[in-house]
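Note that this complex is displayed minus one protein chain, with the remaining chains in position.
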Amino acid sequence: MNRFKEKMIRRFFQLNGLFVIFVLIGIFVLLIRNSYPAFREIGVWNFFSSAEWNPTSFTGPKYGILAQVYSSLIVTFGAMLIAVPLGVATAAYISEVAGPGVKNILKPTIEILAGIPSVVLGFMGIVVIGPLIARVFNLNQGLNAINGSILLGIMALPTITSLSEDAISAVAKKYKEASYGLGANRWQTLVSVVIPSALSGIIASIMLGMGRAIGETMAVLMATGNSPAMPENIFDSLRTMTATIAIELGEVPFNTTHYYALFAVGLILFIMTFLVNLVSDIILHKYQEVD
Amino acid sequence: MNNKTKVKVENLNCFYDDFQALKDINMEIKSKEITALIGPSGCGKSTFLRCLNRMNDLIEGARIEGIVCIDDYDIYQNGTDVVSLRKKVGMVFQQPNPFPKSIYDNIAYGPRIHGIKDRSRLNEIVEKSLKNSALWEEVKDRLDTSALDLSGGQQQRLCIARALAVEPDILLMDEPASALDPVATSRIEDLMKDLAENYTIVIVTHNMQQAARISDRTGFFLMGELIEFDRTETIFEKPAQQKTEDYITGRFG
Partner (left out) sequence: MSRKYKQFFGFMALRLAGLIVLFVLFYIIYDIVSKGLSSINWEFISQPPRRGMTEGGIYPAIVGTFYVTVITALVSVPLGMFGAIYLNEYAKKGRLSRLIRMAIRNLAGVPSIVFGLFGVALFVQWFNFGPSLISAGFTLGLMTLPVTITASEEALKTVPDAYRKGSLALGATRWETIKTNVLPLAIPGMMTGSILGLARAAGETAPILFTGAAFFIPHLPDSPFSQFMALPYHLYILATQHHNISVVRPIAYATALVLIVLVLLINLTAIILRIKYRKKFENK
């Protein structure tokens, strides 16, 4: 009797553990199920080959995802240009240079930065960064690709910094000591021993930060201007995949082609972030095994 | 001293994944005696001890073959109730591991698990167990304070009291004094001798003098094999095996 009870309790907790898998699969299945009608109506080729997204066009709705994908990628790329050097340098600073006092300020700073809601950062994009960009580059307004990149850079920064710092601090002391023993100074040791040893962890952190940036909604929704056309330069307004879903899902009736098309965008987004996270996961695991 | 057999081990093999930790062990442990298990680290003596209350079940990849009979009941047969087995076969660990609770609650933990709720009954058990482990006088006025505030030796005696509180027949001790200073060690040893009047005790120890001082029988393990098992005087004065003599005289290990 007692053993039966124990078994049931174990089962109960196991089900709870498995629940995470159900949720992940559930998301995937629902996205596919709700994308399927869109692919059938629009055609897979049309969906992926066209850059024109105009679901309410008089001449017949257009569902081409290319401009959005390109926009998402370009804003994310810009964000990485900002967040990678800044994040990795801050991580190196925290772990290898800063004294305990500075550390105790910088680490909570990064935690708090990670905790700022994205809608607040989006707001900053509108009220601070937008006007700044407009003034510096002499534009009408600053809601554009570069604004989105700056915000996403700030959002990816905590992820990259804290995970890179973990990787850098995990570099064994003996490697560093060997380097000092050979007469290298701290900078040389950092650049030629510590960073290379921590590289896989750093790359994994960058991938993770990238995954977050691609999937971020509110900041880009508020700060990039949301013009659905293909952007031509970094001062163009653009509309990412996430922003498209956020803008249009509220306006469409359920179970229309347009509605399903938005799930298809979500599906592509899900697959993209899934792959990025998977790569990060694989890199991270390889590196843990080596340690 | 012709006691009856309490534990009978036949052809016991234990594997951790591919590694064979115990090879064909045969041993009879007598009731109300102290049996000491000695040997160099990694020889399998602690593994053997954990086979006697199936604590090896908790180790991933552990596999056991053979027969371990306690009071003529094979504890590895299907359908064995591990919980009542462990109630009957108590265990004291190398590192004192009092729970982060009060002294009282540590002792009452086992009885409560086994369904005793009556306060006066619990009081009785706590007092009796602490007296049996020679800790009562030192802690009777502070039963409500945290067990973690006790000294190392007191903590270990508390763990012994905790094990006694579920009224086991057999007490397994895995190097119970190795983390303690000499004074605390000698108190534990005295305690064991007293306990042997009522309990069957199996102790793993690194310390040969300790085995010689307190045990009735001694088993010498080497690389997963039981090399020799005999009365303690025999083992220490005229061992039958060369390997035992080498170990006893400190020629290796």
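Observations on the structure shown:
When the chains are written out, they are named A and B in that same order, and each has its own residue count from 1.
As a convention for this text, contacts are C-beta pairs under 8 Å (C-beta built on N, C-alpha and C of every residue); 3 or more make two chains touch, one makes a residue touch a chain.
Keep in mind that this is a model prediction, so the values were computed, not measured.
The missing chain, though absent from the display, is touched by one residue of A:64, A:78, A:142 or A:211; that residue is A:211.
The chain omitted from view is touched by exactly one of B:13, B:97 or B:241, namely B:97.
If you put the hidden chain back, the residue from A:167, A:193, A:222 or A:283 that touches it is A:222. Where chain A meets the missing chain, the touching residues are 2, 5-6, 9-10, 12-14, 16-21, 23-24, 26-27, 30-31, 33-34, 85-86, 89-90, 92-94, 96-98, 102, 105-106, 109-113, 115-124, 126-128, 154, 157, 161, 185-188, 190-191, 208, 211-212, 214-218, 221-222, 242, 245-246, 249-250, 254, 262-263, 266, 269-270, 273-274, 276-278, 281. Take chain B: the residues that touch the chain left off the picture are 53, 55, 58, 60, 83-88, 90-91, 93, 95, 97-100, 109-110, 113-114, 148, 159, 162-163, 166.
Following the convention adopted for this analysis, only the chains that are shown with their structure count from here on.
Our note on geometry: chain A versus chain B, Cα centroid distance of 55 Å, whole angstroms.
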